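Of the protein chains in this complex, all but one are displayed in their positions.
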Amino acid sequence: MPKVVLSSGSASLAFTGGVTEFEVEATSFRRLILELDKRFPGLGTQVEESMAVAIDGEIFQDAYSAELRPGSEIVLIPKIGGG
Amino acid sequence: MSKSHVTTTINGEAAEFLCETQQTLLDVLRDVVGLTGAKEGCASGDCGACSVLIDGTLVCSCLVLGVEAEGKSITTIEGIAQGDHLHPIQQKFLEHAALQCGFCTPGLIVATKALLDENPNPTETEARYWLAGNLCRCTGYDKVIRAVMDAAAVMRGETV
Partner (left out) sequence: MNYISSDLKVVGTRPIRPDGVDKVTGRAIFAADTRASGMLWGKILRSPHAHARIVSIDTSKAEALKGVYAVVTSKDFPEIASEEAFVGEGPMNFRDLSDNIMARGKALYEGHAIAAVAATTAAIADEALALIDVTYEVLPHVIDVDEAMQPGAPVLHADMFTAGVNPKPATPSNIAKVVTFKKGDIDAGFAEADVIFEDSYTTKPVHQAYIEPHACLATYAPDGQVTIHASSQGHFMIRAYTAKLLGIDMAQIRVNPAEIGGGFGGKTLIYLEPVAVALSRKSGKSVKMQMTREEVFRGSGPTSGASVTVKLGAKKDGTIVAAQQVLKFQAGAYAGSPIGPGCMCGFAMYDIPNIDVLGYDVVSNRPKVAAYRAPGAPISSFAVECAVDDLARKLGIDPLVIREKNAAVNGTKTHYGPTHSNIGFTQVLEATRAHPHWKAPLKEGHGRGLAVGFWFNIGGESSATVHINEDGTVMVATGSPDIGGSRASMGMMAAEVLGIPVSKVKAIVADTASIGFTFLTGGSRVTFATGMAVTQATEKVVDQLKARAAATWDIPVDAVEWKDGKAYPAGTNAGAFEPLDLAAIALKQGRTGGPINAEVSVNAQGAGAGFGAHICDVAVDKETGKVDIIRYTAIQDVGKAIHPSYVEGQIQGGAAQGIGWALSEEYIYNAKGQMDNPGFLDYRCPVASDLPMIEAVLVEVPNPRHPFGARGVGEVPIVPPMAAISNAIKGAIGLRMPDLPMSPPKIRAAVDAAG
């Protein structure tokens, strides 16, 4: 199952109660968001709206259509702007 | 307070305008005469974006009053090209990509004309010091100086 990793100190920890790593049943990013909201209410929305993700190493600012493999690692990171 | 009536020459053509005593030449050019090529970057004579020539001398038009134009000959960026024939300085700025946002470009081109009118064969150092009064934030000046040196060579007839 895909594994979700949060960096410690991230604001998302407030949703997970301190848990930094967990598995989620999902084959698409869209499903992942729904599962995150189910497990930790509000986390999915937080991820969708104000975070970027790195899926198997690649950064997505918007991962809406990204596909997840069974062993995918999803790291939640702050969205990146620029100047 | 009534306005002053000023008779002057702008880019080789007779011109006249009305202005308040306290209006700068920059404001007059932009808001009264309608020549918006000279820009306001600082209004304190520190950035050179408002550069014009008065009787051939390079000045910051934000430090000159509109009434001081009386009887003088003003050259702005709009007067550098001859019709649709670009001046070599303008042509070289384009070829060397010596502009990015283009905001400081009119001031730089007018200042360069003043430089080359006075010193047709400047060294790189002389060009840099002459243009030290024209701030550019985009280019780091590298391509600007190359364009200036190349334009100088064209104007000396050494190249095209």
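As written, the chain order gives the labels A and B, with residue 1 at the start of each chain.
What we mean here is this: a contact is a pair of C-beta atoms (placed from the backbone, for glycine too) under 8 Å apart; a residue touches a chain by one contact, two chains touch by 3 or more.
Keep in mind that what you see is a predicted model, and the values were worked out from it rather than measured.
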>> Touch as defined at the start, partner being the missing chain; which of B:15, B:43, B:63 or B:153 qualifies?
In response: B:43
> What subunit A residues would touch the chain not displayed?
Replying inline: 5, 7-11, 13-14, 18, 49-50, 54, 56-64, 66, 75-83
> Residues of subunit B in contact with the chain that isn't shown?
Replying inline: 20, 22, 30, 35-44, 46-47, 49, 76-78, 80-81, 86, 90, 93-97, 99-106, 109, 125, 127-129, 131-146
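As a convention for this text, only the chains that are shown with their structure count from here on.
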>> Distance between subunit A and subunit B based on Cα centroids, please, to the nearest Å.
In response: 55
